[in-house]
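Showing chain A:
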Amino acid sequence: MMTANAYELIISILKALNIFEPINNIFQKLGMEYVLKIIIVLVVIAILLVFVLLTVMFLTWLERKVFAVVQSRYGPMVTGPRGLLQPIADGIKLLGKEDIIPATADRWIFTLAPFIVFVSVFLVFIPLPFGKSLIISDLKVGLLYIIAISAVAPISILLAGWASNNKYSLLGAIRAVAQDISYTIPLALAAIAVVVFVGSLSMVDIVNYQGGYWFEIIPKWFIFLQPLGFILFLIAGIAEMGRIPFDFQESEQELVAGFFTEYSGMKFALFFLAEYAHLFAVSGIIVTVFLGGWNGPVLPFLPIQLTSLIYFLIKTYAVIFFTMWLRATVPRMRIDQLLNLGWKIMIPMALLNLLVAAFVMTAGVI
Partner candidate 1 sequence: METETLLLNMGPVHPSTHGVLRFKLRMDGEIIRDCQIVMGYLHRGTEKLGEMNTYIQFIPYTDRLDYISAMPNNYAYVKAVEELAGIEVPQRAEYIRVLVMELNRIVNHLVLMGSLLLDLGASTMIMWGFRERETALQLYEMLCGARMTFNYIKPGGVREDLPEGFIPKLNEFIKDMEKRIVDYDELVNGNEIFLMRTKNIGVISAEEAINCGMTGPSMRGSGVDYDIRKLEPYSIYPDLDFKACMRRECDTYARYMVRLDEIRESLHILKQIIDTIPAGKTVSSQRYGMAPNTGEPSAVRSYFPRIFTPPPGEVYSRIEAPKGELGFYIASDGTTKPYRVKIRSHAFCNLVALPKMVVGLKIPDLVAAFGTFDIVLGDLDR
Partner candidate 2 sequence: MNPAEELKYLLPNSVISVGVQTNKPLAVIKKEDMLKVAAKVKEMGFDHLSVITGVDYVDRVEVIYNFFSYKKKQNLALKVVLDHGAPAVDSVRSIWKVADWLERETYDLVGIKFNGHPDLRRILLPEGWIGHPLRKDYDMSIEQFVTIGEDGEDIVSTDGSNLLRRK
C-alpha cells in the first residue's frame, strides 16, 4: 500500500479500520464531500502544529541541557523529571505577561510581524518529508518553495524592527536583511548542485535518489558525493537559523535583543517559537538534502512509515545537536565578516561546486 502524502495516509488508515466508507457516505448524502477533505487536511495540519510545538518545547529544554552540561551545570531540574516540563512553565509565564506595545510603535505592523514570522517558518514544513509518505504535500518544486518561503522571514523581521521604532531593533532588522541576501545565494547554489544529480526539485525525489548504497556499504548520501556542498549548505543553514556564530539580528551583547527588543509576552513567545521551529526545519532540510533523509537500514516488525520517521528524527536531532554544540563553543562573528564570507568565499565555492557537479554529471562518472 503506497501513499504519496499524509492526507492519503490518513485516508488509507481510515480505510484499513473500515470507518472511512461510512463517514464518506454520510458526507456524500449531504453532497459535501469537500467538507470531509477539508476536515482531513485540518487534522493533518493540527497534527503538524502539535508536533512542531512539542518539538520546540523539547528543543528549548535540550538546548538548555546541552549548554548546562558543557558549562558544568545541571540546567533546569525542578519542573518535572530532569526539568522536562520547564518549557511549559516558561510558556505559561510568557502567556501571563503583559503585552506591551510601545507608544511610538506602528501598532498594526508591530502586532502582525510575529505572526508572519511564525507562519513563514511553519510553511517551510509543508514539503518536508518526515518519513515515507509522512509529508504534507510533495510539491514538485519543493526545494525552490523552501528557499522562497525562507526569504519571507527576514521581511517580517524587517517589519518587526521597523515597527518597533527602536534604534536597536532597526539595526537588527537591517542586519537580518543584509545577512539574508548574502547567505541565501550560496544556500540555493549548493542545493542546485544536488538538483543537478536528482533532476527534480521534489524533496521526495531527492530522498529517494539517496536510497541506495555504493559498494554495498557507503550509503548514497549527498554528503559523500558533495562534501563541499554540504559544508556550504550547513554554514548557510546555520546563518539562516540566525544562531551563533551568525545571530546578528538579535545579537544580545550588541543590540540588546535586536529586532525583538520591544516585544513582550505572547508576541515574544511567537518569535521564540519561530526561532526553534526554524532550527528544526532547517536541520530537517539539511538532513533531507544531504544526509539521506529518512533512508536507513530496514527494521523488521515496524511499518516503513514509523522506521523512516525514526531515522529522520535521529538524523535531524544529530544536526540540531551539532548546532547547539557549536553555539556552546564559538563566539559570534561580525556582520561585515559574514557578508565577506558569504560573497567572497561561499558564493565562488558554491559556483565551483556546481561546476564540478555538472561536469561529473555530464561525464557520467556516477
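Rule of thumb we're sticking to: a contact is a pair of C-beta atoms (placed from the backbone, for glycine too) under 8 Å apart; a residue touches a chain by one contact, two chains touch by 3 or more; residues count from 1.
Selection criteria: all candidates are chains of the complex that A comes from, given by their letters.
Model, not experiment: these values are computed from the prediction.
Touch between chain A and the candidates 1 or 2 in this complex is found for 1 only. Touching candidate 1 in their complex are the following residues of chain A: 67, 70-73, 167-168, 171, 174-175, 244-245, 247, 251-256, 328-337.
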